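All protein chains but one are shown in place.
Labels run A and B following the written order; every chain starts at residue 1.
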Amino acid sequence: MASRTGVERFLGGAAGLTMLAGSIVGLFVVPADAAQGNVQRLMYVHVPAAWLAFLAFFVVFVMSALYLVQRDARWDRVAASSAEIGVVFTALTLLLGMMWGKPTWGVWWTWDPRLTTTAILLAIYVGYLALRSFADDADKRARWSSIVGVIGFANVPIVYMSVTWWRTLHQPPSSPRSVSPDILWTLMLNLAAFTLVYAYLMVRRVRLERLEGELEKRMAYNA
Amino acid sequence: MAVLRRAWAIVWKDLLIEARTKQSFNAMVFFAALVLFIFSFALGPDTELLRRVAGGLLWVGIAFTGILSLSRTYQNEETSGGLEGLRSYPGDARAIYLGKLLGNIVLLLLVEAVLIPAAGILFQANLWPHAAELAVVAIMGTIGFSLVGTFYAALTVNLRAREVMLPLLLFPALVPVLLGAVNATTLVLEGAPMSEAEVWLRVMAAFDIIFFVICVWIFPIALEE
Partner (left out) sequence: MTLCLVGPNGAGKTTLLKLVATLLRPSHGDARVSGRSVRDDPDGVRALTGLLTVRGFLYDDLSAAENLQFTMRMAGLRPRRELIAGVLERVGLSEVADHRMRTFSTGMRKRLAFGQLLVRPIRVALLDEPYAGLDAQGMRLVDEVIAEYKAAGTTVVLASHQDGEAVREAEVTGILRKGHLEILPESEPLGRHLSVGQPAAFPETD
């Protein structure tokens, strides 16, 4: 049960290969953007990172809700693993966004609705992870963090709407501009690569979480 | 409605104790006054600037003061066997949430009744012409704040490091209602017509309704042992 599974090896290999391919294509194969130059290449990692962050938090939401209904520790383990990965990729998204913002907008940070919402999202799930670290009892930790997982996600659309209204003067999201097929398929390749990385990390993290839970149980039993 | 009768019993008990000891109210008013003072010091004596940011400062003050009272929500229970005492009675656990919620709202509104006029004097803003609008904004904002706050206070009450965890969980969740309250207050103070502040009243109303439903619905799970 504790050994590396075939699924893990396959996912690891696939993630590594697509990441390599995505990076090569994104950095060297696709021509630079006419308007923004090489800076635009950041998009090939920024957008997938953001997508992954939202996917991860959506998984936290679904698994938390499932846990509250069924009280199966498995769902809690998946939620916790996904939250950790989500936090990492949210931080990465913000970092990449800032690196893109400095040369493009001239500032590291701007109160753009999506940027602001992403930062708040990071705070919500850092809170989720902190709550987990402060709860000793496994059942309570699962129950309390599942509640935060549900409430936190339910809040995201409201946060986004309120921040958007707050910044009505700001330019609308820049995406609808026609995108060349080159850019599009490079983006898709990287999206696939990041999703595979997520799947790989999830499988490993969930296994680790299960082992930790087992250890905790045994230590509690022997104490 | 048995739930409401029992919720009312909790409100009656908590407010009676508060009226006798005034332990939360006094501490909150004093703390809020200090927060306003520190803001004034930090921003300098430029009245024009202070008046412009008064709405924001006021709500930061309310949020900080509110956190103080939220973390004391279940303080009365501390000497009486904790939340266990309330949970040992038959009937819906939601009565505990509703009772504590109403108590928090009343207490925070009482503090605001002192704090808002005080802010008006300190920041030299004439509040009287806008008293009714300000009251509406304050009530809607306070309800939203207390809804999530009372819930998370119950969730963190048995936690190690609950003093850290409560604000850490609460403030990100409060972004919509605080944005709504700050912007509506600023618009009201600027003398803008109510229609301009309406979008923010709507944000607060939506927040209040959504979180009322979620919190009331989930609360029994949060309280399970």
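What we mean here is this: contacts are C-beta pairs under 8 Å (C-beta built on N, C-alpha and C of every residue); 3 or more make two chains touch, one makes a residue touch a chain.
These numbers were taken from a predicted model, which means no experiment stands behind them.
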item	value
Shown chains that the omitted chain touches within the full complex	B
On chain B, residues whose C-beta touches the chain left out of the figure	2, 5-6, 8-10, 12-13, 16-17, 20-21, 76, 79-81, 84-92, 95, 224-225
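Here is the rule we go by: only the chains that are shown with their structure count from here on.
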item	value
Intercentroid distance (Cα basis), chain B paired with chain A, Å	32
Residues of chain A defined as touching chain B within the complex	68, 120, 123-124, 126-127, 130-131, 134-136, 140, 143-144, 147-148, 150-152, 154-155, 158-159, 161-163, 165-166
Partner chain A, residues of chain B touching it in the complex	148, 151, 155-156, 158-161, 164-165, 168-169, 171-173, 175-176, 179-180, 183, 199-200, 203, 206-207, 210, 214, 218, 221-222, 224
